[in-house]
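Below is one structure; the comments refer to it alone.
As you look at this complex, bear in mind that one protein chain is not there, while each of the others sits in place.
Should a chain be cited, it is by its letter among A, B and C, assigned in written order, with residues numbered from 1 in that chain.
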Amino acid sequence: MMTLLVQWFDRNYRRVIYVLVVLCVLVPAFLTVRLRIKPAGATQGLFNAVEGIPAARHAAITNLEAELAHTITNQEKLLSRLQRLRQHTNGVLLLSLDFDPSSAPELTPQAEIILRHAFMRGIAVVAVIVSTPVGAQLAQSIVDRAARETQGRYGVKLAGRDYVYLGFRPGYFNLIMQMGEDISRAFASDYAGNRLETLPMMQGIKNLHDIDLVAVITGFVGVPEAWMQVAKTKYNRPLGMGMTAVSVADYTPYLHSKQLVGLLPGMRGAAEYEMALDAPGAGTRGMLAQLASHVLIIVLIALGNVLFFLQRRNRS
Amino acid sequence: MMPESFMDLAGVWTAALLSLCVFSFLFKDNILFKLTEAIFVGVSVGYGIVLSWNAGLHPKVVVPLMDFIRNYHSKSRADFFWAAYMLASLGIGVLYLSRFSPRQAWLSRFPMAYLMGIGIGMSMPLTIQTSIFEQMRATLIPLVVKTNGAWDWAASLGNIVLLLGVFSVLYYFFFSVKKSDPVSQTVSRIGIAYLMLGFGASFALTVMARIALLSARMQFLKDEWMEGTLRYFNLL
Amino acid sequence: MRTTLPKILCIGCGIIMLLQFFVPLEFVQRDMLQWVNDSAIVVATFGLAIGLASLVHVHSARIRRRARGWGFSVVTLACAVVVAVIGLLKSDWGPVVAHSQRYDILPNGVTAGVIEVTHTLFGYQTETAFTNTLAAAALVPLQQRTVPMFDWFYNYIMYPLMSTVFALLAFYMMTAAYRAMRAKSWEAGLLLAAALIVLLGQVPVDQFVRLPAIDGMSLFEWLKLRILDYPNTAAKRSIIIGVALGGLATSIKILTGIEKPYLGGRG
Partner (left out) sequence: MLGDVLTVWLQRCDAVVFDLDKLNVFVGLGLIGSVMMLCVYRARRGGARFIRAVPGLQAVDDALGRAAELGRPVLFTTGLYGVDDVATLAGLNILGHLASRSAHYDSDLLVPCANPVVMTVAQELVKERLTQAGYPERYRADTIYFITDEQFAYASAVCGLMQRERPAAAFYLGSFAAESLLLAEAGADAGAIQVAGTADVSQIPFFIVACDYTLIGEELFAASAYLSRDALLLGSVKGQDLAKVLIIAALAAGVLLLCLDQFFGCHWGTWFASLFTVTEAL
């Protein structure tokens, strides 16, 4: 009986495995189970940074007011900066969605949850893509969908007022450098073609100095370094990242050296972030599928080895 | 993207059915997969034609060349060089077509030789730069590390392990040495051990990304196809 | 002449491209590289013509012979022609074949309104408009979106097929792991062990099983990072260096004319 079963499995193992994989992936797609994952430190770091944007903006405004009260020189410049800061009292998040369709399945949940978090807290969002024109359309649909999905409970989110998607421009290093000086010169118009000067939201955002947090979600090599060199090192803006599980290992050193406030590792990062926000979504669903499939592959490897050793013992 | 117009709906259905046909290959090679494969190959070839015209030949060569011919009197010397070079390239490219004639087929060696020469010449210094120098520089680490005046044993051990790996794997790749003595056999084996550990880790690391891809396809079938269709007809 | 001239061309181009790397002139580093790229595009386009000729030849032969599955060859050729024609034509070209209207939330997310779509033979156009509540029933165009039919082919045939075939890998990883990850020898055992550790480190197993923690990470996560940092990095680095040397050897052989693949080997 047992040998018959083993022989049958040996012939049909492919189809059995395929069915199991489909189950592992399909069932979680229809479920929203609350996985009890405790966010790792790296994820919590980014979550706290986003959560703290309104407070950071408030502190910046208070600081500037104090500075204004004490200085006589340069008053005009400080005033205009204060005016800019006051336009977005809940702060501004710059989100760079640097991925193409091939790494999108892993990174979209991260982008979605960060956007949702920002929209829920009334934080203004500037979204860009600096690395590839292929992902531009995809990034727009992610931003628009997040805006549409949060508006029910948290007030209407309008493009150009509460968020703006600037699309793609080539030459990422120089582009980020330019954004440090003047975003509207770097991009000129948003993805739909509106000139940035005409957008109400951009009145309060001139360059990276007016951004409270830079979040970069990417699967590319080189892009994180560019953001780190410009946004963190040159302009000293807090910087957080989301990455594919494959490339996370290369960038953990930056987390330890405090160059990054947080780092989301792949689908798991998104799931942890959703847990931190207490809003399970695509990441949690995806993580369930991941967990099931990883368990499956481990079981399969174990089974393969057990069968292998049994066969070898039978033969000898 | 939820289907908004009728064309979107038709598209989502096409995409969903084609996806299912691809998955059916897992069960068995069948007529639906053969059809999908034929469509996929055909569409991708058509797409390749359009792309090489719309994103390559047309904007990069044809339009500027036409512009050059139209306003040639106001062009600089560099532009003349450019035009001559492009015309020469066209000439080299046309030689490819000689393959259609058995007797003149040797002319097609020119474009092949040209592309090969350019590619190889361009890549050689870059290979030295990125694949040899950068890797060497990253490997130049001290065997023992001192941080703030104290020996850092953990970091030292890490460096030793890394260096042992780099040297032994490099040794494994020696081809013209007879490795029959026990020492070199041991070093080679250490090299193989490093390789295998690395490969196992890389394989396992990729599982997550691949499962995510499949999840995304399933999500597409569920959200855009099933829910989207119901939504389109106001059933949801 | 049949062998010497191509050889001279290959070696000459190679050496020029090799030397340009070291020349800091802006003209060389920017314009010349651009030119050479453009030129390579031109030449490769003719190569595509040869590829197409091969494709047409193979499939038409199959159709003529009425070989097994010749119908699929018809489908392949037809799809290629259709997509190429649609892509090369302008999207607003062609007769209008249909209009459609529906009531929906507009892309700006606030107002409900009417979205009007014009379908032409080779493309379709979404014209968004909303019904002004004050001046009822007056359609004011708000935003326009033109979607060429070519994009439709990309969005609904190419992209789904690409990502679905890519997703087959999820299945194949499993079968490959089951079939081949067996401890048949010590090498295979090491590969297997590393794979298992990394798999366990990838998912939050410590949420379900109590594991000792190191550096604030679960045991497997810590082990995973160590394997990635040391054996994996060392192996990759040496492979990259080795491959670079192998590549350089091949390049040098070609640039000195010892090897001539474009002539069919070392003829």
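Quick notes
In the analysis below, a contact is a pair of C-beta atoms (placed from the backbone, for glycine too) under 8 Å apart; a residue touches a chain by one contact, two chains touch by 3 or more.
In this text, all values refer to a predicted model and were calculated from it rather than measured experimentally.
Only one residue from B:20, B:145 or B:226 touches the chain missing from this view: B:145.
Residues of chain C that touch the chain left out of view are 18, 21-25, 44, 47-52, 54-55, 57-58, 61, 69, 158, 161-162, 165-166, 168-169, 172-173, 175-177, 179-181, 191, 236, 239-243, 245-254, 256, 258-259, 261-267.
Listed here are the chain B residues that touch the chain not shown: 22, 25, 29, 33-34, 36-37, 40-41, 43-45, 47-48, 96, 99, 108-109, 111-112, 115-116, 118-120, 122-125, 128-130, 132-134, 136-137, 139-146, 163, 166-167, 170-171, 173-179, 195, 198-200, 202-203, 206.
The rule is short, and it goes like this: only the chains that are shown with their structure count from here on.
Setting chain B aside and leaving every other chain in place, the chains that still touch stay joined as one piece.
Between A-C and A-B, more contacting C-beta pairs join the chains of A-C. Computed from the mean C-alpha positions, the centre of chain B lies at a distance of 7 Å from the centre of chain C.
Per-chain CA centroids place chain A at a distance of 25 Å from chain B. Multi-chain contact residues of chain B (touching two or more other chains) are listed as 26, 205-208, 211, 213-214, 216. Shown for chain A are the residues that touch two or more other chains, namely 14, 18, 21, 25, 245, 268, 290, 293-294, 297. Of all residues in chain C, only 105, 107-110, 143, 159, 162-163, 166, 170-171, 173-175, 177-179, 181-184, 192, 195-196, 199-200, 202-204, 207, 216-217, 225, 228-229 touch chain A in the complex they form.
Taken together, the chain B residues at the contact with chain A in this complex read 1, 26-27, 205-209, 211-216, 218-219, 222. Interface of chain A with chain B (complex): residues 14-15, 18, 21, 24-26, 28-30, 103-106, 108, 141, 244-246, 266-268, 282, 285-286, 289-290, 293-294, 297.
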